[in-house]
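Missing here: one protein chain of the complex. Every other protein chain is in place.
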Amino acid sequence: MAEMTYREAIRQALREELAHDERVYLLGEDIAEFGGSFKVTLELLDEFGPRRIRNTPISEMAILGCAVGSASTGLIPVAEIMYSDFFGMAMDQVVNQAAKMRYMFGGKLEIPMTIRAPMGGRRSAAAQHSQCLEAWFMHIPGIKIAMPSNPSDAKGLLKTAIRDPNPTIVFENKMLYNVKGEVPDEPYFVPFGKANIVRSGNDVTVVALSDMVDYALKAAKQLEQEGVSVEIIDPRTLVPLDMDAIVTSVKKTGRLVVAHEANRTGGVGGEIAAQAGHRAFDYLKAPIERVGAADAPIPFAPNLEREILPDDRHVYQAVLRVMDYGG
Amino acid sequence: MAEMTYREAIRQALREELAHDERVYLLGEDIAEFGGSFKVTLELLDEFGPRRIRNTPISEMAILGCAVGSASTGLIPVAEIMYSDFFGMAMDQVVNQAAKMRYMFGGKLEIPMTIRAPMGGRRSAAAQHSQCLEAWFMHIPGIKIAMPSNPSDAKGLLKTAIRDPNPTIVFENKMLYNVKGEVPDEPYFVPFGKANIVRSGNDVTVVALSDMVDYALKAAKQLEQEGVSVEIIDPRTLVPLDMDAIVTSVKKTGRLVVAHEANRTGGVGGEIAAQAGHRAFDYLKAPIERVGAADAPIPFAPNLEREILPDDRHVYQAVLRVMDYGG
Amino acid sequence: MNNEIPIDVALSMYGTMVRIRRFEQAVSELYARGKIPGFLHTYIGEEAVAAGVCANLRLEDKIISTHRGHGHLIAKGGRLDLMMAELFGKATGYNKGKGGSMHIAEPDLGMLGANAIVGAGAAIINGAAFTAQYLGNDGVAVAFFGDGATNTGTFHEAMNFAAVWNLPSIFVCENNGYAESTPRRQHQKIQAVAQRAVAYDMPGVTVDGNNVGAVYLATRSAVQRARSGGGPAFIECQTTRWRGHHEADQQHYRPKEEMLTIEDRDAIRDWRNELLARGVSAAQLDEIEQTAAQELENAVAFAEASPLPDPAQAYTDIFTPVSEAL
Partner (left out) sequence: MNNEIPIDVALSMYGTMVRIRRFEQAVSELYARGKIPGFLHTYIGEEAVAAGVCANLRLEDKIISTHRGHGHLIAKGGRLDLMMAELFGKATGYNKGKGGSMHIAEPDLGMLGANAIVGAGAAIINGAAFTAQYLGNDGVAVAFFGDGATNTGTFHEAMNFAAVWNLPSIFVCENNGYAESTPRRQHQKIQAVAQRAVAYDMPGVTVDGNNVGAVYLATRSAVQRARSGGGPAFIECQTTRWRGHHEADQQHYRPKEEMLTIEDRDAIRDWRNELLARGVSAAQLDEIEQTAAQELENAVAFAEASPLPDPAQAYTDIFTPVSEAL
């Protein structure tokens, strides 16, 4: 095991896949010499050259269009959308093209493309550079979604995404780029649709996405001291979603908190809560709690942003609410 | 009361608002002499002239940008996006601009714009002309959403939307355009955030959106004969959402079915189910059922499309599932 | 000029145009009889564009099309029976009935699909062109789109992208003077659509899109340049939409005089005369027509006789199954 940052782990995944398959190439704004806004692709231009590491104009629709068309004809593009918020410029290529072409054509195409999309706030980047938009894509059949919460998953999920013959979005959490963790030395893939039981517990299940996993862990430690045993599940991928793991856990604990950074209303927490509430109905001892950003655009001022966005305190309080319910 | 189609009711709302306030104007592709793809705006060019009824190029981003900018500076635009699917070309103007500008600017702007967006399938228009995308917008704070299910609401909600000082999307159901209903003669507005109890019942609550209301009514009639009393609630607007009315009903019936045409996964049904499950937890006698399109793109062949999309049969079966639960 | 065109190519383009015309006339009528669900946008009057462009392409070259896509697939070698079945929504169609008229596709023929989002194809075709460039073969990729499509942001991004990456993308604008009901002067101010190429430092030409020879020759030079690494090109083909935007369109917006002259230019009739002048016998041309008519008759019979898709098909082809071994 080597210790490395989430950023380095992603870079290693890209490096390995570029080396493994000549059909893989990267495209995006400022990803070449500059290494991308978050320096994830730094060094790769030197290692793989300008044929495979490609800068683009500020043209999100053209970037994703190129990815769709090249994936349809034999290549394996990995496109970067510099900030998830910029999907607003190019939703059509994701949802009306990439996600639907195979189906519309009766199975006659494969679109093995990956989109890397940095997401999330907590950096005072304000309303147009801080969003978590995974819910938009979970609603559209035909596209897979991964949300790695640590360096090891960041590498393993991205590698799986690149090998997957379907369009896939990997939402990278900007706040995790500098976070370090153990990453296996030997080659590995993290399979899609297999949740990670991050921590075992008996009293309450917390399903946490992306950097909410770390916040949930922090809350769980505090709660442990207060005698509450928290099980934490990181679904890792939203499509496919390992509901079985979640339901199994909820049947054990009888209580569920779902936590994501995206706005609470309309977030994937509603979907997960609805499915869990349906499948574990008879086991629930308390209403399912959802933790998410308050329903406001993300403000610039750091104290306001902290006010809006969820962290360990919100998970902690939500757990207490489900624990205290009725009692 | 006059009987008129949903289309005519919408046109009447536009006519009244154009007559009432000189600042109101319409823009969109082919909306002038042609009357729009669904002929909703037919006649209005003759009545109000080319200054106020304005054709645009095929430029969804520019259309909505013009709406945002003119609404910010004193006009009241009503933009048509010919098919909801085309939001894929212009999400940025809706979610990053219209929905956020007031907040980002500390309350210094108002954006009284309305977007009319025909939605839905059942016409063999296939995967790129059949979607229901309200869930995308419900997730983004700062934009209101109406989904009229009948001619009277279509008129009253659109008028309210146009008078509302905030950005608002009115999703018009293409399959309802030719449906007739009673529309009051005297001027009226249908308030946002006030659900319509379409039908009273005691055994199960069905929350239905848009044309699922009619399907729910059909199912309810059948179920009545079988001894099941169904209460049907049409929320009319998703933002604001009248959860109080839904929760009150669920507390009475103890059972809930949420029905929309959009894909089930990630649809607003998850949000409504999660909120209802939370607030009426102790009253629920059965898991909440969700009715929605199967998670596939919309196929072209009519028999396949019928297979995918929900109708009265699905509501009927869902009601039976909640009635039969555990018993 | 047209004499430069080898006679076999000239004849083959004639056959393509005839097949398109027959197909479109038939589907228009079948649509009126309720045999074809959904929307139907016919290509009648514009046949010379698809025929002239695709006569320059190889099987491996890619094209991408629009809502008005039948002609492009036929010109790229599409079979009328599998197409007809698709338009009928039958299981035997090119796309199992899941795509229909607006999404008909045959990647094996290099046809990456009709596309019901105006402008979208221009962005996608760059990817196909990039694949050829990346693999170092001399393939080219052609996007067809209308005059109205050149007002979309996607078109602009795609054109610039192709220019900057020097892709073998060829952008073919079928300028029929209308975007749905909107005449071109109401949706853009430039005289010739091809002026737009200036904005990307891309070669742009305007040709008579009712003259299949002119379309062929303009495309030939663009294709030759693209194949040899010379980069993208824009070709505006001025043509005429004979029928409504789609079959339900009454066209009240079209001036009466215009309606009367729509069919004055007929690319097929003109090309027939051209071929006759070059010494082809009327009998040979009639035989081409008859073959097409026969093929079409078979196609309709095939579509009629084909089964509906099994409802279970609604749930397949959403994802490509993932093999266990990565």
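Labels for the chains are A, B and C, by order of writing; each one numbers its residues from 1.
Throughout what follows, a residue touches a chain if its C-beta (ideal position, glycine included) is under 8 Å from a C-beta of that chain, and two chains touch if they have at least 3 such contacts.
The structure displayed is predicted, hence computed values, not measured ones.
*Asks:* Could you list, sorted by label, every displayed chain in contact with the chain left out?
*Replies:* A, B, C
*Asks:* Could you tell which one of C:12, C:186 or C:320 touches the chain left off the display?
*Replies:* Spelled out, the listed residue whose C-beta touches the missing chain is C:186.
*Asks:* Could you tell which one of A:179, A:294 or A:320 touches the chain left off the display?
*Replies:* A:294
*Asks:* Of the residues in chain B, which ones touch the absent chain?
*Replies:* Given the touch definition above, chain B has residues 25, 51, 54, 56-57, 59-75, 77, 92-93, 96-97, 101-110, 141-142, 144, 159-160, 163-166, 189, 192 touching the missing chain.
*Asks:* Provide the residue numbers of chain A that touch the chain removed from this figure.
*Replies:* 29-30, 33-34, 37, 55-59, 61, 85-86, 88-89, 123-129, 294-297, 299-305, 307-308
*Asks:* For chain C, enumerate the residues touching the unshown chain of the complex.
*Replies:* Touching the chain left out of view, chain C contributes residues 151-157, 160, 163-164, 186-191, 195-196, 198-202.
One rule holds for everything that comes next: only the chains that are shown with their structure count from here on.
*Asks:* Looking at CA centres, what chain is most distant from chain C?
*Replies:* The chain lying farthest from chain C is A.
*Asks:* Could you put a whole-Å number on the gap between the CA centroids of chain A and chain B?
*Replies:* Chain A and chain B have C-alpha centres separated by 30 Å.
*Asks:* Roughly how many whole angstrom separate the Cα centroids of chain B and chain C?
*Replies:* One centre to the other, that is 36 Å.
*Asks:* Which whole number of Å gives the spacing of the CA centres of chain A and chain C?
*Replies:* From the centre of chain A to the centre of chain C is 40 Å.
*Asks:* Enumerate the residues of chain A that touch no fewer than two other chains.
*Replies:* Residues 92-93, 96, 103-104, 141-142.
*Asks:* Multi-chain contacts only, two chains or more: what residues does chain C have there?
*Replies:* Residues 95, 97-99, 103, 115, 117, 153-154, 318 of chain C touch two or more partner chains.
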